[in-house]
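One chain of protein is taken out of this complex; the other chains stay put.
And then subunit A:
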Amino acid sequence: MMTRNIARNESSDSRQSELTELYQDHLAHKRKQSRHVLSVQLGLLLFLLTFWELAGRLKWIDVLLFSYPSKIFNHIVQEIISGELWGHLGVTVGETVVGFLLGTLLGTGLAILIWWSPFLSKVLDPYMVVFNSMPKVALGPLFIVVFGAGFTAIVVTTLSVIVIITTLVVYNSFSEVDSNLVKVVRTFGGSRSQIFRKVIFPATFPAIISTLKVNVGLAWVGVIVGEFLVAQMGLGYLIIYGFQVFNFTLVMSSLFIIAVVATVMYQLVLYMERKLLSHK
């Protein structure tokens, strides 16, 4: 009996080390693969930049229209040194963050309101459908007339892009919550506000967080379009200004900065999502 137990333990130990080895191999393989992907990604980027640079310098393309990387890089460095960039960047990021947060909040709030009152939901339905189908950018001039050419009009343009779609997505996720979870609360005599706080909201929290990801992108659309229309400051303004004076180095460097800042914001939201939903 004793010896058999020992024998079994030994064999299970060797099995265990075999498993660990397999697992390590798997990890090593994965690391190798992701290194490979990264090196091809970087190679591709380097190739494109070099080609662009060469094409510009050797005049294969019209430099006035397409500029080239080192020119754009120098331009950005100059803007940073002269401090000119920060003002524009600050205005645009400010508008985006305000529009994004306010839009998500208002959209979620409206979704809660129409969940609360099915009557209101029925009343508002056709208005929401029409407003949602409408190209919101077309309302830009109207916003400028009402709110003045500036910060408010740009934020309102952003809100018009974000709010309704947020409401629709969040309300839809409210109605998809398993009705049996609601029934559990009802059997304990739970009120409508308890149903919302204990079931609907926690159940749809992940869906609400994931609308944030979409909204970051939409907020940028709203802000840049808003700046195209009215602004005296901001990255959208720089793009339009650069276009009007035919300074495409300015246009390209603004685009580059937008790409970087928008990516950073998106990553921040992803990070927040992971933090908030960590127990899943």
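In this section, a contact is a pair of C-beta atoms (placed from the backbone, for glycine too) under 8 Å apart; a residue touches a chain by one contact, two chains touch by 3 or more; residues count from 1.
Keep this in mind: contacts and distances are computed from a predicted model.
Enquirer: Pick from "Electron transfer flavoprotein subunit alpha", "NitT/TauT family transport system ATP-binding protein", "ABC-2 family transporter protein" or "HEAT repeat domain-containing protein" the UniProt protein name of the chain that isn't shown here.
Expert: "NitT/TauT family transport system ATP-binding protein"
Enquirer: One chain is left out of this view; which of A:Leu89, A:Val199 or A:Val269 touches it in the full complex?
Expert: In the full complex, the listed residue that touches the missing chain is A:Val199.
Enquirer: Among A:Ser17, A:Asn180 or A:Gln244, single out the residue that touches the unshown chain.
Expert: A:Asn180
Enquirer: For the full complex, which residue in A:Gly94, A:Gly150, A:Gly190 or A:Gly217 touches the chain that was left out?
Expert: A:Gly190
Enquirer: Even though one chain is hidden, which residues of subunit A still touch it in the full complex?
Expert: Against the left-out chain, subunit A lists 178, 180-181, 183-190, 194, 198-199, 202-203, 205, 279.
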